[in-house]
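For this view, one protein chain was removed and the others were kept in their places.
Lettered A, B and C in written order, each chain numbered from 1.
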Amino acid sequence: MSSIKQYLADFGWPRIIIFFFLLSLFVAAPFFGVRLDNSLADVLNRFGQNGIFVLAMVPMIQSGCGLNFGLSLGIIAGLIGALLSIQAGLVGALGFAGAIAMAAPFAVLFGWAYGRILNKVKGEEMTIAMYVGFASVMFMCIMWIILPFDSPTMIWGYGGKGLRTTISLESFYKRVLNDFLAIRMTPSAIIPTGELLFFSLCIYLMWSFLRTKTGTAMTAVGSNPDFARASGVSTDRMRTLSVIISTFLGAVGILVYQQSYGFLQLYTAPLQMPFAAVAAILIGGASVNKGSMLNVVVGTFLFQGLLTMTPSVINSALQTDMSEVIRLIVSNGIIIYALTRKLKVTK
Amino acid sequence: MSGKYTVKRFLSENAVIITFIVITVIAIPSSQLSANYIIQEMITRLGRNSFLVLALLLPIYAGMGLNFGMSLGAMAGQVGLILAVNWRISGIEGLLFAALVGTPIAVVVGWICGSILNRAKGREMVTSYMLAFFINGIYQFVVLYVMGMVIPIRSPAILLSRGYGIRNTLNLESVRQSLDTAWMLTIGPFSVPVVTFLVIASLCLFIVWFKRTKLGQDMRAVGYDMVVAEAAGIPVDRTRAISIVVSTVLACLGQIIFLQNMGNMATYNAHDQTSFFAVAAILVGGASVKKASLPNVFIGVVLLHLLFVISPRAGQNFFGSAMIGEYFRQFIGYGAIALSLVLYASKARREAVRVREVQYGHGGGKKAAGEAR
Amino acid sequence: MNTKKKRLIVRATLVVAYVLAIAVVFVTGKEHTLLIDNMEVDEGRIAAFEEVLVSIDGRESVEYYADDRDMTVLKGQTHRIVIEDEISGTKVEREFKIPLDEDMVILYLPKVASGEEPYVERFVPLELESMPEDDGEIDTGFLSDPSPDAEVVP
Partner (left out) sequence: MKGLPKSAIVLLVVAFALSSTNVFAGPAYHIGICTETVSQAEDDLRGAEQLIKEYGAVSEGGIIQHITYPDDFMSQQETVISNLVALADDPLMKAIVTCNALPGVAEAYKRIRAKRPDILLLAALPAEDPLVIQKAADLVVDLDFVSRGYTIVWGAKQLGAETFVHISFPRHMSYETLGRRRAIMEAACNDLGLKFVFETAPDPTSDVGISGAQQFILEKVPQYLQKYGPKGEKVALFCTNDAQTEPLIQQIIASKNGIFVEPDTASPLMGFPGALGLDLSAEKGDFPAIVAKIEKAIVAKGASGRLGTWSYSTGFSLTAGMGELAKRVLDGKAKLTKVQDIYSAIGKYTPGAQWNGALYTDMSTGVKAKNELLVYMDTYVFGKGYLGSTKVKIPAKYALIKR
């Protein structure tokens, strides 16, 4: 009995409230002409699509670097990988794998530099990460215009140079993960098995990594820096490593996102992406300095569920466009709640 | 201390200002804008933006970092302006009305913001940033649905045809530049909005005076060390909240001054970038998260906006593309904030290491220094 | 108790003063649209001016001819109007008030001159319903010249 109570307390009331809210949306959906099977498929699809971004938050949280508001750097690395893969003319699974492979060196490089910066600014990581992310997105906007890519699918149809804002992945690796072993529930609802499997794999890898010697050291650096130092673990090295992993996951995340989505989005598109991931992991019950795989899964599911279901159900129910505003209030309110609540635990 | 060290120190302390001056000096000639235009633009922008930037000072004194939540105040000011336009109150009276209506709203949201930030000690900046998003949602809800449904809106010029909600852009014709033109001094080719500058000057005096009051002293004590302040019997949380409330109210007034000069208000977006521009300006002016002064504000406004004015054209002439100029300008803005935050935080860390070195002697110092590397 | 009472009184005064300040700027800053009408009244009962100079609140005079209607924006409620008939040379000076809650009022110059009250009335805009419901098509009289080499696309 007490363990249930404890479990509920750990799970946290916000999650329970959101869970029931989401549940009620699912229950209400059919009454307003929103198809349940489609909604469920959409939620699952988005779950797999965005999960890796949320997972990318974990290493930095564990090592005490806070929430990765600078995830855009990883996203940029992923985009570069994707562009190189298209430029090289790789298609299908090979194109996807190629994109990850080509994104990796950039992710490591960016992550390393970004980690170095964050090591210099302990205590202020989140604010700085945000602005480092913004600045790099704007810098890349310039780069997208002047980088010498010339594959005709990528450049502006009319101008003949500079990259497009959205690049179709139709003939490259669109839905390569989604369609792998996909299950058709009903004529219109498909479960993206491959995507979910890939996400599970990533979670498993992260889970086992955190249990290796390096992984435990990383957690130690975050939770008890003095102890970690005393046992001869280099704080800075661990932190940098966590940032590199996070950045790399950001790169993989954007590739998974885009194979499902079907388009590559450049320019200012990555600007707001970190916020959704931050919101998701906080909804999942993580704190600024502690995050688990459960937080990732629960958070992604609840957040993406909310994102998918609120507009369709509330719009159909109220016949107004108010849901946009409600969603804005709910998702940001939860981030604030999480940012304020956890202080009691840490202090 | 050798001379070399002081030069190095000087460079590191003023890195952001120096970077900005260098970029600006390179960029001005290639922008091909006339000196007259640039100077006039600087005068206008000083009048328009200084008040908003000054609103950032008190929270910095109280050790709460940069108040990204100042856009809360901006939204309160906008609500005041919407109502002034709705009831057709024009001229200076219109601005006063907006200020009088906006201030209580700003006090309330400022107090909420302050209490929330008190629960997020050590993460004030990120929290206030997210808080601005959150209040933005509420603002949209009020302006887009409540106005016209609950609050009666009588002016068809600002009401959406559907019967509720305020239009996307608000024409502030009736109060447009009424503060600026109340007494416009013409010096040579330049026109100077005297009254606006008088308002800004009186705010500066207020801040100087406020720092000397008991509350102002408390605020500095809290900013210096919360634990010590608490021990000395200063109500820490209350003092911090008050600094945010004052900042929010000032932001509300600042936004009204800003918008009366613009003559035009993007109802749902005008506040989006308020804190971004203000924070960038004060940092470029040489302030840090912990330390800021009046000169920082004015140097910052001039330098940042100088670059903003010339960089689109300079970038265009430099790279030969109109688009790049715009991206470049934004890159510089975000980059400046990131750079100065990094510089400040790393400096603070170095100092902490130095302190530790003194405390623990050489052995501990080595270890700490090794870590800092 | 006493200090508490005192504080309460001070606070109440402050609140009242604040509300009063809002009321003052509301009243003094309120804008009204004034339509200035120089048309004959009641089918010729009072004739319109042939040519008249009108100045409101000491602003520069504006000249009106018969059947003119003009629009201006005034701030505050009490205003002074000076009408100078250029033909007869007579000069009339009057003060008029606009009710606080009126957004748009119309002022009949002939009535002002003859002193007939009320010369300032609330203006009721033309109702949309009075517009013709069905008179053919939207006037799209601006078709561009189709170029002779028409077929652009296969």
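Methods note: contacts are C-beta pairs under 8 Å (C-beta built on N, C-alpha and C of every residue); 3 or more make two chains touch, one makes a residue touch a chain.
Predicted model only: the values in this text are computed from it and were never measured.
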Absent-chain contact - pick from A:Y267, A:F301 or A:Y337: A:Y267
Of B:L58, B:I82, B:I112 or B:L144, the one touching the omitted chain in the full complex: B:L144
Selected from B:A270, B:V297 or B:L343 as touching the chain missing from the view: B:A270
Those residues of chain A which, in the complete complex, touch the missing chain: 33-35, 38, 42, 45-46, 141, 145, 152-153, 155-160, 162, 164-168, 170-171, 188, 257, 261-263, 265-269, 271-273, 275-276, 307-308, 311-312, 315, 320-325, 327-328, 331-332
Residues of chain B (touch criterion as defined above) contacting the omitted chain: 10, 13-14, 17-18, 21, 24-25, 28-29, 31-35, 37-39, 41, 45, 48, 133, 140, 144, 156-157, 160-163, 165-169, 171, 262-264, 266-270, 272-273, 277, 286, 295, 299, 306, 308-309, 312-313, 316-317, 320, 322-323, 325-327, 329-330
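The rule is simple: only the chains that are shown with their structure count from here on.
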Chain-level touch network, classified as line, ring, star, complete or other: line
Inter-chain centre distance, chain A versus chain C - centres from mean C-alpha coordinates, in Å: 58
Shared interface positions of chain B, touching two or more other chains: none
Touch list for chain A against partner chain B, complex: 67, 69, 117, 120-124, 126-128, 130-132, 134-135, 138-139, 141-142, 145-146, 229, 234-236, 288, 322, 325-326, 328-329, 332-333, 335-336, 339-341, 343, 347
Sites on chain C touched by chain B in the complex: 18, 21-22, 25-26, 28-32, 73, 75, 103
Residue ranges of chain B in contact with chain A within the complex: 65-66, 116, 119-123, 125-127, 129-131, 133-134, 136-138, 140-141, 144-145, 289, 319, 321, 323-324, 327-328, 330-331, 334-335, 337-338, 341-342, 345-346, 349, 367, 371, 373
